[in-house]
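As you look at this complex, bear in mind that one protein chain is not there, while each of the others sits in place.
Letters A and B mark the chains in the order given here, with residues in each chain numbered from 1 onward.
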Amino acid sequence: MHPSIPFFLAPIVLAIAGPRLRRVLQIAVPLAAFFLLRATAPLGAGRSEIILSFMGYGFIPIRMDALALLFAYTFIIFGLLANIYGLHATDRRTPVASNIYIGSSIGAVLAGDLVTLFIFWEIMALSSALLIWNKDRAASVGAMFRYLLVHLTGGLFFFSGILIKLIAKEAMTFEALGWSTASQLIFIGFAVNAAIPPLHAWLSDAYPEGTPTGSLYLSCFTTKVAVYAFARGFAGSEILIWLGAFAAVYGVIFALMENDTRRLLAYHIICQVGYMLCGIGIGSAIGVNAGTGHAIGNILFKGLLFMATGAIIEATGKSKLSELGGLASRMPLVFSFYMVGTLAISGAPLLNGYITKGLLLKSAAEAHMGWLELLLLLVAVGTFLSIGCKLAYFAFFGKPCDVKIKPVPANSHVAMAATSILCFSIGIFPNTFIPLLPFPQHGGFYDAAHVIHNLQLLLGTYLGFLFIRQYLHTEDTLTLDTDWFYRRASELFIKGICFPIHFTQLLVQQAWTLSIALLHTHISEKFLPQRMTPLSYPLLWMTTAFAIAGFTLLILKFS
Amino acid sequence: MTPENAPVLIFLCPFVVALLLPVLRFDKRLAYYGAVVALAASAGLSYWGLTLVQNGTAISHFMGGWLAPYGIEWYLDSLSALMAFLVTSIALIVVFATGETVEREIGTVRIPYYTIALLHLSGLLGMILTRDFFNFFVFLEVASLTAYALVATGDNVRGNMASLRYLFIGTLGASFYLLGVGYLYAGTGTLNMTDMAARLPGFIGSRTAFLGILFIFLGLAVKMGLFPFHGWLPDSYAHASDSASALLAPLTTKVIIYSFIRIFFSVFQVSVIEQFSLDTVLLVVGAIAVIAGSFLAFVQTNFKRMLAYSTISHIGLIMLGIGLLEKTAFLGAVLHILNQAVMKAGLFLIAAAAAHRHGIRDILDFTRLRARMPWTLAAFILIALSMIGAPPLFGFFSKWYILLGAIKTGQHWVAVLVVGSSLLTALYFFRVLERIFFTSPPVSETVAEAPWRLLACTGLISIALFVFGLLAPKIFTWGLITLIPKGL
Partner (left out) sequence: MTPKFIGLFNYTAALILVLFGIYALITQKNLIRKIIGMVILQTGTILFYISLAAKHGAAIPILIDQGHHAVIDPQHYANPLPHALMLTAIVVGVSTLGVALSLIASIFKHYGTLEEDEILIKMESSK
């Protein structure tokens, strides 16, 4: 029994159910899926596969091994937490779309062959697109269509790769994919979902637009399924290390400059995905463990951060840092949960980020990539700066904003609390989590050197922030004060590579919207037939076409 | 009711009732019921005919007892039985569904309307079943004349001008067809298709044969709406009355495509097509039609006009499938003909529903439909997804088989184009969906759904697309045995 089935059946009832039944279902469905999954394969068991034959092709809808199960369980657990967070929402669309989304994500990680993966991939794209539409934000419609277009195009690349493999009669099971033309096309398809720059624009464009409850689902599934796909198919590819490093730096730079809270977090997702891809690219057992562990950790603490910022947006109605401030005293619970999330993402001890970041740095060290270690440390600095210092300071401290605060619903607090507890428990008792990772892993984490190292990093960053906080603008513009980047190399990197990519994306987007508008107003009115034209036009068309074609053929065939 | 009479019986049901209707003029509603009963009988008979021929046998009926090649032969084999069943079932569904719209739009002249509609269907059936070139011309003209009349129905004055335009261009096409048949008759001395297939190889090298084939191609292309010979299609479908366009749009062009397949694959065999590079012509013309049709559909504001250009684009796609000269692609093209008939019937019924209840014809006004016609819109989404080619709906499979055929023959650009056509179709349908779902309606509305018959038939069509999609592999394997012409 596929654990996604409750998630796919629920929307049928949710579409017509009343609010009370909706809330019951939102809690019951993930629990049902959890027990279904547990019944089919307890965590830690060996491999198992189920094959279905249809149209002469063997689909493998359920393939369970440690990697897949880890993601599947985490998706279900986070689905439950997100559902609890959003119990107070009244619109019907979000529960329907989110359930299909979660169900298809679970289906994707459990898929054993490429075609099943593709089917669930596309269902994910369609259902997540629905979550972007927010009737309070007019820009969300455009963002949704751009999201769909990008994802469908990425799906096309994926599909072409599958087609080529099908025709060459290669094996279609989803294992390590090698590096042929087909697998390169599949790589591009995965890269779109993982939001590797320059294919990342959809993430920063679409994630800030949805409703607070809707965006929460968005933040955690698509990119993590892509990470899983990379871990399964392309583990050890060196290009992933470079792409991951680039993504990490790119994401954190733009996160530092961003003013909208959720767009900041969205850029930061790109950064964290870069982290995960570095680990997977390294390819050793510890590297894949690190990447996977960090993915799981991200689901939890990124989700917590989105929950907290979502609570702020729902309470104040504002999402821009320039319009917020002084909320720590007025929303203390949200503030504390936010800080838990921040510390987790920055790798503070006692939280799960510390474990996974430690694994990652260790894997980089063991692969003798000192530069990577350094880079990841720098990005960690940027992470704490953007999320821990900038967002926290300008939202919770600083000049108080004078908006009326609606009370945060109790279920949101419960969800945030539960997520925080999970983060702490993995951090404090790492040995409950480590055995779940795909490869066996030993070694302690809480030796004195590492703890002090991490605390140093955090403290140093915080002190640095205190000095430079006036340079981290919170205006509604995208500026960068280059004074505090004291290395010209990084300045060149930013101006030479990151900015052009960013602005090209913006340009392409604007050009697309503009050309469609132009097409409708100018060209279609003047040149293209919207009304009846005189008879001579089609007749001339016809006779010239026939004369040219006919005579060409005649001459070709009879001379 | 012997099997030999099957072809004629299928034709006679609508034909006889068409002739009877003007006589029975005491109750106008009788026209509607008479038409529905006639079409139901015809659909039943064509289904019976399909069961008779399904294992590959064929039934020939010689009119008046005069044997071929001197007499006129009517021929029922699996392809024609399938087309006859398709035409009669779709016609049944459409005529049944548009009862109320006919009442409103056509009003007092309902009896002539149903007479002309039934005559049109008889003409289409005659085209499908005949095995004689000139007989085909006669039924072509019967169908076309009644089509011109159907386009001019309704209280829309532009319908008259659109009909006149259709008349001029259609007559041009028919005359070219006749001219082509004349050339071939001059060379072979026979008009029976089977006989001509036997005699043609002897004379195929001459310019007469080539011109004959070319003129026939041109004539059929004009009638079929193949780009760039499509000038009559958008205006006719846009300005005809809603009931008439729902009847014309799914059927007429598809029957002509079937005739094209019949003439070019059963009479002029595949070798002729390759000899005269007609496959290249088909591929090029089909490709241009796909791109141009989609592009033009995207810029339209009138919903029915957009659907007309969409038809043009998909006819191009069917020609692409045929032009590949490969079994899988050919079957994909035939399945796409079936598909297009069903989907366009559904879409034009939806257009009729929107115009009938709310007077909405323009895509920009579709925002008002969201709250008012939710079930119709649900059906619309399903049909739109099938047009785009989303599995497991039927639309996906026909495109998939054409794609497979393209890859098998090594024409990768055709494969890219098929996928591109899906994307382009998605573009213009998403535009409509965006108007419906993502722009807020001016005032909150009450639900005023389409008349129950329209709604039921639209729903039936959307569910049928889903069911056929699941059955598609079976249909494909059946088609591989029975539907592939010799030489592929």
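Here, a residue touches a chain if its C-beta (ideal position, glycine included) is under 8 Å from a C-beta of that chain, and two chains touch if they have at least 3 such contacts.
Owing to the predicted nature of the structure, the values given are computational and were not obtained by experimental measurement.
Q: What shown chains does the left-out chain touch?
A: A, B
Q: Just name the one of B:5, B:60 or B:175 that touches the chain not displayed here.
A: B:175
Q: In the full complex, which of B:30, B:161 or B:198 touches the chain missing from this view?
A: Result: among the candidates, B:161 touches the missing chain.
Q: Who touches the missing chain here, B:145, B:273, B:387 or B:450?
A: Checking each option in B:145, B:273, B:387 or B:450, the one touching the absent chain turns out to be B:145.
Q: Touching the hidden chain in the full complex, which residues of chain A are there? Just list them.
A: On the chain A side, contact with the omitted chain comes from 531-536, 539-540, 543.
Q: Could you pull out which residues of chain B are in touch with the chain that's been left out?
A: So the residues of chain B touching the missing chain come out as 134, 137-138, 141, 145, 148-149, 152, 157-158, 160-161, 163-164, 167-168, 171-172, 175, 178-179, 182, 185-186, 191.
Here is the rule we go by: only the chains that are shown with their structure count from here on.
Q: Please give the residue numbers of chain B that touch chain A in the complex, ascending.
A: By the definition above, chain B touches chain A via 158, 161-162, 165, 168-169, 172, 207, 210-211, 214, 218, 222, 228-232, 234-235, 239, 276-277, 281, 296, 298-302, 305, 391, 403, 407, 419, 423, 426, 430, 434, 438, 440, 473.
Q: Quick check on the complex: what are the chain A residues that touch chain B?
A: Touch residues, chain A against chain B: 55, 119, 133, 135, 141, 144-145, 148, 152, 156, 163, 167, 519-520, 523-524, 528-530, 532, 535, 537-539, 541-542, 545-546, 549-550, 553-554, 556-558.
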